[in-house]
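Now for chain A:
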Amino acid sequence: MTAFDAIRAVLIIPALAAGLLAALPGYRVTSRINVVASLLTLLAAGSLFFLARPEPGSYLFIDDLNIVFIVLNCFVGFTTSVFSMTYIAHELETGKLTPVYLRFYHAMFQIMMFGMNLAFVSNNIGLMWVAVELATLSTVLMVGIYRTPAALEAAWKYFILGSVGIALALFGTILVYMAAQPVVGEGTDAMVWTVLIQKVSAFDPALLNVAFVFLLLGYGTKVGLAPLHAWLPDAHAEGPTPISAVLSGLLLNVALYALLRFKMLLAANPAAISPGPLMVILGLVSLIFAAFMLYRRRDIKRLFAYSSIEHMGIIVFAFGMGGPLANFAGLLHMVMHSLTKSGIFYAVGHIAQIKGTQRIADIRGLTSTHPWLGWGLVLGVVGIAGLPPLGIFMSEFLVVSSTFARQPLLAIPLVFGLLVAFGALLLRLTGVAFGEPTGSTAPARASYVPMYAHFLLVLGAGFYLPPPLVSWFQNVAGLLG
Partner candidate 1 sequence: MALILDLLVQGSQMALVLALAPLLTGFVRKVKARLTRRQGASIIQPYRDLLRLLRKEVVLAQNASWLFRSAPYLIFATTWVAAALVPTFATGLYFSWTADLIALVALLGSARFYQALAGMDVGTSFGGIGSSREVMIASFAEPAMLLTVFTVALVAGSTQLSTIAEVMSSSHVGLRVSLGMALFAMIMVAIAENARIPVDNPATHLELTMVHEAMILEYSGRHLALIEFAASLKLLLYCSLIACIFMPWSLASAEAGPVAYLVGGVVYLGKLVLLGFALAVFETAIAKMRVFRVPQFLGAALMLSLLGTLLLFVSRTL
Partner candidate 2 sequence: MSGAAIEMSAVLALLGVAVLALVLSRREQATAIVYGATLVISVIALGNAAMRLIGDPAGVSDLVLPFGLPWLGAHFHLDALAGFFLVVINLGGAIASLYALGYGRHESAPHRVLPFFPAFLAGMNMVVMAADAFSFLFSWEFMSLVSWALVMSHHREADNARAGYVYLVMASLGTLALLLAFGLLAGPQGAYGFAAIKAGTHDPAISALVLALMLLGAGSKAGLVPLHVWLPLAHPAAPSHVSALMSGVMTKVAVYAFIRVVFDLIGQTSWWMSAVILLLGGITAVLGILQAMLEKDLKRLLAYSTIENIGIIFVGLGLALAFRGSGMGVAAALAFTGALFHVVNHSLFKSLLFMGAGAVLTATGERDMEKLGGLIHRMPQTSLAFLAGCLAISALPPLNGFVSEWLAFQAVLQSPQLPDWGLKILVPAIGGLMALTAALVAATFVKTLGIAFLGRPRSEAAERAKEVDMFSLTALFLLAGLCLIGGILPGLVIDALQPLSQALVGSRLPLQSAEPWLSIAPIAETRSSYDGMLVFVFIAVSAAAAAYLIHRLASRAVRRGPAWGCGFPEYSPVAQYSGASFAQPIRRIFATLVLGASETVTMPPPGDTAPARLTVVVVDPIWTKLYLPVTGAIGWTAERLNRLQFLTIRQYLSLVFGALITLLLVLALWP
């Protein structure tokens, strides 16, 4: 089998699974099928490493950049499916979900995986746009799945803002096509990324500039950059926790990936504005804004949603800075954040189920009552706050130090934001994990495997990055320019 089959497998397995899951009743079977399908997808994705790269087709292709995203995507998708087995079982018992919705949920989960994988492997900016929209719509439906007023409102907000974002992104895409068309010629080729990146230097800079603004805002809405972030906290807070995990861990990455592709295009055109400054500014704004917003949060899932905004800010900032060090740091940070944040959401999901609330004020002393969950949360928050020995420390180290050496004035707000966010996260953590326990002390019926699997990976990365991974990251960092 060639890599192309692997790519197709990555797309087809979820699609088939979606159909199957939509048809089958019964949660035991479906949830297992869900896991199996995700596992198969992961295997297919993993095989991409070892198989020879095919020539990029006009619709699908695989290169150093997107393989990172695909593998990460499938991995987190797999662990999430494992996590959602226990989680959804509990939701069924408490009657928050009915079997019908459960079927729907599993189908949607696979469709979303399909959409995201498609977005990654698509070599065609039009196709990529469609895929992103598909992924977004499927998550919208899942966010509203509880049908409480808050959930519906969150889904609605997500839907409207998302649609506007989609529209802007499309306009940007059209502009890129317009820019490409005179050089590349009419037809599909003018939308094939691999072709564009070769010829982009000849494109009309003015068109590219306008295009980038629309793309930045369009896909930036999905990345959750302030001030386009509004949908993100509520969508995380009101949807089922597995979806929160996937949103933070994956969907933001999808949009980020799209953004990066176009950044590379623009960077390759000498006459166009350099995308760096815009991204740096948006990143800083998001970071500092989110850092302050963390202080007044009362809902634990919304808290971590805002921390996702904060970290997306850091990542976008890093990519905006550019250069081998910063890009490396950005990639590393993205991977680490996906793993850590989804792990945190696994923990939070179980915690919320045990305590029967998401109000931070009602959750206390977890390390005493539920040591595994409590210390897991501590580990995750410590990691997300950028403390060693977890992986994010390394990326933050690189971002801050390299920035301060190049642009001291940019490093000050960066450090300020980091510190403010740290203060808020630690404040909440102290309340939740320590102190006199409150609420139910019933033992958790949860599988800690996904959570601790993520944390162990991040922990390992904090100590030691395997050389192949490193050279590969450096390679990609080089691609990003």
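Simple rule for what comes next: contacts are C-beta pairs under 8 Å (C-beta built on N, C-alpha and C of every residue); 3 or more make two chains touch, one makes a residue touch a chain; residues count from 1.
For anyone wondering why these and not others, all candidates are chains of the complex that A comes from, given by their letters.
Small disclaimer: the values here were computed from a predicted structure and weren't measured.
The candidate list 1 or 2 contains one chain touching chain A in this complex, and it is 2. Contact residues on chain A toward candidate 2 in their complex (touch as defined above): 156-157, 160-161, 164-165, 168, 209-210, 213-214, 216-217, 221, 227-228, 230-231, 233, 273, 278, 289, 292-296, 325, 365, 367, 382, 385, 387-389, 393-394, 397-398, 400-406, 408, 411, 415, 418-420, 422-423, 426-427, 430-431, 434-436, 463-465, 467, 470, 474.
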